[in-house]
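Shown here: the complex without one of its protein chains, the others still in place.
Then we have chain A:
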Amino acid sequence: MHLYNLTLQPPTAITQAIVGNFSGARQQEIIVSHGTRLELLRPDAHTGKITTVIATDVFGSIRSLAAFRLTGGTKDYAIVGSDSGRIVILDYDPKTSSFVKLHQETYGKSGARRIVPGQYLATDPKGRSVMIGAMEKSKLVYILNRDAAANLTISSPLEAHKNAAIIHHIVGLDVGFENPMFAALEVDYTESDQDPTGEAFNNTEKMLTYYELDLGLNHVVRKWSEPTDPRANLLVQVPGGQLASSDRYDGPSGVLVCCEDHIIYRHSDVPQHRVPIPRRKHPLEDPDRGLIITAAVMHKMKGAFFFLLQSEDGDLYKVTIEHEEEEVKALKIKYFDTVPVASSLCILKSGFLFVASEFGNHYLYQFQKLGDDDNEPEFSSTSYPSFGMADPNSPLPQAFFRPRPLENLALADEIESLDPIIDSKVLNILPNSDTPQIFTACGRGARSTLRTLRHGLEVEESVSSDLPGIPNAVWTTKKSEDDPFDSYIILSFVNGTLVLSIGETIEEVQDTGFLSAAPTLAVQQIGSDALLQVHPHGIRHVLADRRVNEWRVPQGKTIVSATTNKRQVVVALSSAELVYFELDLDGQLNEYQDRKAMGSTVLALSIAEVPEGRQRTPYLAVGCEDQTVRIISLDPESTLETISLQALTAPPSSICIADMLDASINKAHPTMFVNIGLQNGVLLRTVLDPNNGQLTDTRTRFLGTRPVKLIRVQIQKNPAILALSSRSWLNYTHQNLMHFTPLIYDNLDYAWSFSAELSPEGLIGIAGSVLRIFQVPKLGMKLKQDSIPLSYTPRKFITHPNNHYFYMIEGDHRVLGEDAAAKKLQQLRQQGKKIDEEVVNLPYDTFGRPKAAAGNWGSCIRIVDPIEAKTLSVINLEDNEAAFSLAIVPFSARGGELHLVVGTAADTHIAPRSCSSGFLRTYKFTEDGAGLEFLHKTELDDVPLALMAFQGRLAAGVGKALRIYDIGKKKLLRKVENKTFTTAIVSLATQGSRIIVGDMQESVQYAVYKAPENRLLTFADDTQPRWVSAMTMVDYNTVVAGDRFGNVFVNRLDPKVSDQVDEDPTGAGILHEKGILMGAPHKTKMLAHFHVGDLVTSIHKVSLVAGGREVLLYTGLHGTIGILVPFVSKEDVDFISTLEQHMRTEQGSLVGRDQLSWRGYYVPVKAVVDGDLCETYARLPGSKQQAIAGELDRTVGEVLKKLEQLRVTASGF
C-alpha cells in the first residue's frame, strides 16, 4: 500500500496574528499563523472586508510570531519561532506575492522541546533586537541592524539563560533609544525540587526580571528582578521613551502584569499600581473562580495609548494609564465589550479590531467609539490604598460590571472557520447532488455549529425574475467602449429577440436597432461605439447614430454559429463555410474576400479578445461535427489557413479561447487556453502555443451529463470561463493559480457577464424561464458552508440507517446544565435575591454559559434534519449527566427494531477520569425517527466512551472493559465482558464477528467474539503505544487510525493469523496462546505512517467523486480536511516519490524545518507521499520546474497534469 496525502481544506484555526505594513505600502496587513500555515490577510479600510493575499504551508509548527520594523523603516518584517530550532525572519515580497526568508539562524535541536527556544518571541519596539525564549531556562537575544546597503542583518545570539527557571511570558520593554530591555516572568524551581516538606514550593516567588541588552558591550545582563503576584500569567508592554523631536515622554514605560483577578502596573524603582479585573454581575457567577487575561493588545495614537485586555470569558477591558511624563498617576480599567475569546487581538490604524478566535469564526470589528464617555463604572488604582498595593498578598475588593451587547464595536466582517472539527460524516443526502457532502460538528460551547460543506463556490443572488418565455441565450452589452456599465440585456428566444435596458429599472426597449423578429446568435459592442447583432440571416452593425449596416446571408443558407470580439467577427454558415469580417480603421465591417469551406458542419467557433494594442487576435478555433477542432489563422499573411487540428472523442458543443494567468505555466503573462466542451459533458482544456498555433497539454474533466456550454466572463476584473453542463463550473485565476470549481447554484442554461452600478462584478444567467443576476463573492473558497447552531460542544453524531436524520450528543464541562441553572436561580429567588433578568437572558452564543466548577456538565441529545437544516428536537440531560457516546442498535431480541443507545455518565471528572455512575440510556424511535421515547437506563461502573451495534446486540466500551449487552425489559443485560484493555476504550469498529478496539493510549487491538462459547477475546495488538483519537476499518484485516499527536497510520493483520482465528470455532486456541511482549499473541504490521500536523478527529473510507475510487478522508481539530489516496500503479508511486524528493531539496520550509523530519515527527514517514509539498511544484520558478521535469524524463506540463489528475480523480477538487 502506498498513499498520497492531500489537504482539501487547510487548517482554519488561528493560533496567532500580528499586524504590520508587511508589503511596505501604507496599508496595514495581518499575518496569521494557522499552526502549520502562514496567511497574509488584507483588511480593506473602506469596505471593512478581509481578503487573503497569500497562504503558504510551512511544513513545521509555528509557535510564535512577531512583527518588527527597523528604526526609520517603513516596512515590517515577521519573525517566526517554530519547532525547527531556528529563528526565521520573513519578508513579504509584494512583487512575487510570496514570503521570502531573509534570515534563518540555527540555535538548537528541532521539536517543541522544553529548553529549546521558539515558544516566546519579544521584540524591541524600536526594532533593534529580538529575544526568543523557551518554556524553561533558555533565552537568546539577537541584534537586528542594517548594513551599508540597507539590508537587514542579524547578529550571533547572546545568551540570557537562567537555569531551572520556568518562563511564563516575555515581552520587549519600550525604553525609547536607551539600551533594549526585555521583561520576563519566571519561576525558579530549584528550591521546591529540594524541599520534601513542600514549604519551599509554597514560598516560591514568581519573578519579574528585566534583561538589558548592552549594545555597547554586546552582552545581556539581568538588570532587575523582583517578585510579583504568584498567579501572574501575561505581560503587556507599556509605551515609554522620549520622542526625538520633543522632550515629552510617550508613556511611563514598564509593563502591565496580568494576574489572576488583578492587573498590576510595574516598572523598576517606581510605585506599583494595582486594579482588580471586573467580573460579570451574573447571579450564577461563582465569585471564587479566578479570572485571567488571555489576550491583550496595546494601541498607540497621537500622544495617547490604551490597552484592550480580554478575559477568558471573552470580555474586553479598556485599560488606561494616567501619567505625567514618566510618573504614573493612576491605572484605570473598565468594561469595553464582549467578543469571542481570542487567541490574538490586533488593532488596525484604520479603526478596526481583528479578533482571531481561539475556536470558531474570526471577526473583524470596527470601532464605533472608544468607550470614553459612557456610564460604565471605571476602577482606578487611586481609589485603593497605596494604589492597590497596600497588601499585595491579599486581593482587592471585587469589582463588577454588567455584561451587555456590543456598544463600542460593530461587526464588519467574518472569516469562516471550521476549527474545531470534533466529528464528521461524509454522505450524499442533499437532493440533486452527485457528489457527497461533508457534515462536520464544529465549534466549542454555545458557539458550536453543525456545518454542511459542499464542494463549490458560494453564489450570491441579487435578482431573480420570471420571463414571458424560455430564452435560449442572454447577453449584456455596453453602448460604447468607455461606458463603465452595461446598458442592454439581450434575450434570444426561439423566434425572436427581446432587448431590455438597464437603468433605474430594467425595462423593454424597442428602438435599439436590434432585429427583434429573429433569434440572436451573438451580440457584441464593436469598435468604439457601435453594436453588432448576429442572427441566423445576417449581421446587423448598428452605428452610434442608429444607422444600421446589414450583411445578409446568401439565399438558402443560414448562420449556424458565430464568434465575435471588439474588432473581428467570424460566422459559420449552414453550408459549412466560414465567413470572416474585420473592422477597418473607419469603423466599417469588411468581409474577407474568400470563404473557407470546412467540409463538415461547424458546431462551435471561438476567437479570443483582441490583445491590448493589437489589431486582431491571430487564431480562430472551429469545432466540427466530424469530432475535430481546427485552429485557423486570422493573420493577414495566411488568412483562413488551417494551422493545427485536434481530434476529439465526441462532437464539440462549445469552444472558448481565453487568455488567463496560470503561474504554473507562465508566471508573467497570461496563457492562451482553448477550452473545448463536448456533447457528452466532458471539457478539454488545451494550451494554444502563441507562436505556432499548436495545441499542447490537453487536460480533460467531466463536468456533467449535459452538453457543455462555455462562456467567457469577467470575475474580479480577470477573465474567467463559465462552463455550464448539468452543473455550472467556474474556471478562474486566484492567487495566480488556475482553479476549476463548481458553483453551488441552480443549473443555468446560459449566462453572461453583468455589470451595473449595483452589481459591478455580477453575472447574469437564465435557468428555464427565470432570469437571474448573481455574484461569486468568495473566490478561492472551495467549500461552501451552511450551519445549524448547537447549544453545547458537539461530541459525536450518527446517522439513521433508514432516514436522513442525524442524532447528535453535545456536552460541555465546567458549565451548569439547563436544569441546574434553573434550580439555582429558583433558589436565589426564594432567598429573596434580586435577579437581573436582562443579564440572565443574555444570549449564550456571544456571552457563553455561566461557568461552574470542574465536575459540572451541561449536555443534550439532539435530532437534526440536515436537509432542511433545522433541529427537530432536543433532549436536555438532567442531574449533571453528560453524554459521551451513542449508537443505533437493531436488537435482534426485539425483532431487529432500531433503538438509540446513549452512553452517559454523571458527575464526571476528566483527569483522572471518574464518575459517580455511568449509564446506558435506551431510546425507541418515534415519528419515523423525528422523536425519541425513553425506555430505560442501565447503570455502569465507568464512563462509556464507545458504543456500537454488534450482531443484533450492543458492544460497549465502558472504561477499560469491552462488553456486549442485550436488551431487557427494565435494563440492558450484560452478556459477556473482556477487561484486558489498558486505559479506556475510545472507539469501536466491527466486521463479521471481529471487533476492532481503539484504546486511549494503547493503539488498536483486534478482538473476536466466539458465539458458541460466548467468549470475547483479543488476539492481536500493535507493537507501539498510540493515543488513538479516530479509527476506521479499511478492510477486514486493515485499520486506519489517527492519534492525538497528529499522526495517521495504517495497521494490517497477517491474513494467515486472521484465517487461523476465524477457523477456531471456540476460541480455545487464542485463549491458550502465549502473549508476546505482555500483550496479545499476534502483532499487527504498520503499513503506512504520516504526520499530518493536525489532531485527527475522524476518518472515513469514502468515494468523493461519483463512480470514483474510495479514499480515506480525515478531519483535523484545527479545521483540516484531508484525504489519503491509494496509488493505483507502481509507476505512479515511483514518479511521485521522485518528484517529492526533488521538491524536498528545492522547496525549503519557510520556518526552516526539514520536511521529511516534520512528516516523520514521531515515527518515520512510511509509504505516504506528501501531496501538499508536491503541489507547490506549480509555484516554483520556470527554470526549476524545467530542471525537475528533466530529471523525471517528463515535460513540465506532464508533471502538472499528473498532479492535477491525482487531485481531481480522487477528490473532484
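One rule holds for everything that comes next: contacts are C-beta pairs under 8 Å (C-beta built on N, C-alpha and C of every residue); 3 or more make two chains touch, one makes a residue touch a chain; residues count from 1.
In this section, contacts and distances are computed from a predicted model.
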item: Protein name as given in UniProt for the chain not displayed, "Proteasome subunit alpha type", "Exosome complex component RRP45", "Ribosome biogenesis protein YTM1" or "Splicing factor subunit"; value: "Splicing factor subunit"
item: Omitted-chain contact residue, chosen from A:7, A:123, A:343 or A:922; value: A:343
item: Touching the absent chain when the full complex is considered, from A:1, A:102, A:270 or A:292; value: A:292
item: Residue among A:84, A:119, A:1018 or A:1185 that touches the chain left out of view; value: A:119
item: Touching the absent chain when the full complex is considered, from A:212, A:285 or A:358; value: A:358
item: Option from A:55, A:102 or A:164 whose C-beta touches the chain left out; value: A:164
item: Chain A, residues in touch with the chain not shown (by the definition above); value: 13, 15, 35, 61, 63, 83, 112-115, 118-119, 134-137, 163-164, 166, 168, 187, 189, 192-198, 201, 204, 231, 233, 292-295, 312-313, 341, 343, 358-359, 419-420, 422, 444-445, 793, 812-815, 854, 910-911, 1044-1046, 1093-1095, 1116-1118
